[in-house]
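Every protein chain but one is kept in place in this view of the complex.
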Amino acid sequence: MVITKKISLSTKGECDMVNITPQVEQQLAEAGISNGVVTVFVAGSTAGVTTIEFEPGLTSDFQDIWQRIIPKNIPYNHDQRWGDGNGYSHVRASLLGASLVVPFSDKRLTLGTWQQIVLVDFDNRPRSRQIILQITGD
Amino acid sequence: MVITKKISLSTKGECDMVNITPQVEQQLAEAGISNGVVTVFVAGSTAGVTTIEFEPGLTSDFQDIWQRIIPKNIPYNHDQRWGDGNGYSHVRASLLGASLVVPFSDKRLTLGTWQQIVLVDFDNRPRSRQIILQITGD
Partner (left out) sequence: MVITKKISLSTKGECDMVNITPQVEQQLAEAGISNGVVTVFVAGSTAGVTTIEFEPGLTSDFQDIWQRIIPKNIPYNHDQRWGDGNGYSHVRASLLGASLVVPFSDKRLTLGTWQQIVLVDFDNRPRSRQIILQITGD
């Protein structure tokens, strides 16, 4: 059994992190499937999905680390070709990954106590995003 | 068809890497599903799941790289707020990712010859961990 749900949201870009766990839980409750997996997938090339303990200290630490490993202020060939100025956003998104798969049992996600599902928007400007939840199971 | 299995184990923390392939294979053998995918998911915010050629040289190289890209000995806002001292553990775990999905055919995982499924525990102390295996297929 497969149920497709979508989450639409707005972000501020620049590593903006949005906790989407409440929306995932709500869509799962409405899906009518008890056991299976939720595939959380972000459409687009400058955002990614992961899990984190969602608190302001870590949100800030996570942003700092991206500047450390894939800096904004170095030259990118993408920017020279296309002038978007978001080469760093693309590379960051490809490293983090566009998909996350979370099991659920008896309609409850198997997340740890403090573990939340987040969208990270790496683009260099505010964006509207669509996240696909593919809920499969029985 | 969905079968839920769990693996419980203890780790030493500090990038401790545990090869869980034998347990995944055993649980798959008991599940009674021939073709499908195993979703390997770790509950918790300071551990991740990936694949690697599991040999001591690479285990050590993998640990060294984390110190290079997300160092232990720099300030983290998480630590200033909560005093856990494991801000680096959280950020590392979010980058590596909590889920891995491995196909299987005729009850055999489609791993490469030397490719093993591993849990990496980034926390700054020994931990008990629970890994959820959601086995779906027919």
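For clarity, chains are labelled A and B in written order, and residue numbers in each chain start from 1.
In this text, a residue touches a chain if its C-beta (ideal position, glycine included) is under 8 Å from a C-beta of that chain, and two chains touch if they have at least 3 such contacts.
These numbers were taken from a predicted model, which means no experiment stands behind them.
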Answer key for B:Ile3, B:Val102, B:Leu119 or B:Ile132 versus the chain not shown reads B:Val102
Absent-chain interface residues of subunit A come out as 1-2, 4, 39, 41, 43-45, 69-70, 76-82, 87, 90-91, 93-95, 97-99, 101, 132, 134, 136
Residue list for subunit B contacting the dropped chain reads 35-37, 50-53, 55-58, 60-62, 65, 68-69, 95-97, 100-103, 105, 110-112, 114-115, 136-138
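We adopt the following convention: only the chains that are shown with their structure count from here on.
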Cα centre of subunit A to Cα centre of subunit B, whole Å, reads 19
